[in-house]
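Worksheet: the structure to be examined is printed underneath.
Of the protein chains in this complex, all but one are displayed in their positions.
Right, chain A next:
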Amino acid sequence: MFLVQKLLDRIRNAFFSQEMELTIVGLQNSGKTTLLQQIAGIDASSTIPTVGFNMKKVKKGKVQFKMWDIGGQPRFRSMWERYCETCTAIVYVVDAADGASFVDAKRELHDLISKPGLAGIPLLLLANKNDVEHASNEEVIEAMSMTEIQGRRVDIFSISAKNNDNIEKVLQWLTAQAQGKKNKK
């Protein structure tokens, strides 16, 4: 009985589940790996700097997420474009508590999304570390010049990957993008 159930599940998944590839980018130490681990349900209490990338496949509801988390050091930033080209949505993480990094974060973000190959791909900006005292969502929106971005869907959430704050909202957004992609086809 159990086996039959499993078999049915598998068939159903093969036909009805959606796959979504998303790329998590952002400067070093903005919380990309922590976010990835939090979504994947892994203990996110301590992460070492990512050298290269991490990849996790997670199933949430009907959607199978394939998540790429690319290192944020300057050495890895040229790789971002390649990983973003094939993805359904770009997730850009900013450390909202580190005001000194906003200038770099803005430059890298606008560099990335101005690439012709990435036109139209939805962008989710996450102002991470909202648990830290002096983190400010408004400042991030202002500093990133988010209002200048056109020709794609853009959303901004204030989250704390460490404390799992607002991660549900992020997943809802991602699921919505996956469905939007399916409807387009």
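Basically, a residue touches a chain if its C-beta (ideal position, glycine included) is under 8 Å from a C-beta of that chain, and two chains touch if they have at least 3 such contacts; residues count from 1.
In this section, contacts and distances are computed from a predicted model.
**Student:** What is the missing chain called in its UniProt entry, if the choices are "Arf GTPase activating protein", "Aminomethyltransferase", "E3 ubiquitin ligase complex SCF subunit" or "RAB39B, member RAS onco family"?
**Tutor:** In UniProt, the chain excluded from the picture bears the name "Arf GTPase activating protein".
**Student:** Write down which of A:Val132, A:Ile156 or A:Ala176 is the residue touching the left-out chain.
**Tutor:** Candidates A:Val132, A:Ile156 or A:Ala176; residue touching the omitted chain: A:Val132.
**Student:** Which listed residue, A:Gln28, A:Ser136 or A:Gln179, touches the chain dropped from view?
**Tutor:** A:Gln28
**Student:** Have a look at A:Thr88, A:Ser101 or A:Asn130 and name the one touching the chain we're not showing.
**Tutor:** Checking each option in A:Thr88, A:Ser101 or A:Asn130, the one touching the absent chain turns out to be A:Ser101.
**Student:** Counting contacts across the full complex, list the positions on chain A that touch the omitted chain.
**Tutor:** Residues of chain A in contact with the hidden chain: 28-29, 46-49, 51, 71, 73-76, 95, 97-101, 129, 132, 134.
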